[in-house]
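A single protein chain has been omitted; all remaining protein chains appear in their positions.
Let's turn to chain A:
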Amino acid sequence: MTTPRLIAAVLAALTLLVFSNGLPWVFVAVCLAALAGIGELWLRALSGEVMPPVTRIGLAAASGLVSLPFVAITLHALGILIRARSIAIGLAVLVGVLGAVVLLRERRSGSPADPRLPRMIGAVAIPGLLTLVVGFLALSAYGRLPHPPQPGYTSLALAGWAADINQPVAIGARGVHVPLRVSSAGRPGATEPLRVRVGPRLVSGRPMAVAADATRSVEVFVPAPPDHCLHRIEISLGATSTVFYGRGPVARVSTGRVSTGPGQTGC
């Protein structure tokens, strides 16, 4: 392919990559072809020499591929974020520079064309495509066959405002409702005991149904700790639990919204 045509084809491919959506696998072929074209420009610009077709294919592929990190590093150095459009523009600039060098060189010494090259490209592309088909079929077959089940689990997590607890919670005399998230995957449905402990004391307990492969939200009532000292508050569901720390109301305060406060002497 003559150099002007090669430049035009690469620029057209880059334009297509930037302005089109969908069909990602088609664009992969377009992108690889564009990179091979850029690699070919590198070779024409730097070497300008005839070489065995397989050497040309390999060097063009390698040079085209490394154009991407070269452009990315240049964009980074210029403070430009790496996005599809900026990469494509960077590659287009590279194509322009390389194309200019090649055209200048060819004005002096002509452009060597290798009649063996198209057939050698076929010798690489055809078995390459065949092995891709075999690989795709093998992957598809493997994916469709039954696989052993993965180990299941049940998780318990603080949710809502409770997920943001980052220090002891001040709990008013009326107690507090703690939102929780219960999730189960890979396990059959079961009933697990849901318990609340304040310090060593079990303050509530009830069975709770945990559905298979489902996530649900629950609220658990936690009564106020007996004093303003720091108390360990544990909410457990079967073998899983969450733990946070809280203080009860100060003796003279009768009501209180959830708030936090410093420790108190005498605890």
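In the analysis below, a residue touches a chain if its C-beta (ideal position, glycine included) is under 8 Å from a C-beta of that chain, and two chains touch if they have at least 3 such contacts; residues count from 1.
What we mean here is this: contacts and distances are computed from a predicted model.
Its record in UniProt calls the unshown chain "Glycosyltransferase RgtA/B/C/D-like domain-containing protein", which is the match among "DNA-binding PadR family transcriptional regulator", "Molybdopterin synthase catalytic subunit", "Glycosyltransferase RgtA/B/C/D-like domain-containing protein" or "Branched-chain amino acid transport system permease protein".
Here the missing chain is touched by one residue of A:12, A:73, A:173 or A:212, and it is A:73. The chain not shown here touches chain A at positions 2-4, 17-18, 21-22, 24-25, 27-28, 30-32, 42-43, 46-52, 54-55, 57-59, 61-63, 65-66, 68-73, 76, 81-84, 87-88, 103, 106, 110-116, 119-120, 122-124, 126-128, 130-132, 134-135, 137-139, 141-143, 145, 147-148, 150-159, 163, 165-168, 181, 183, 185-186, 199, 225, 227, 229-232, 234, 239-245, 263, 267.
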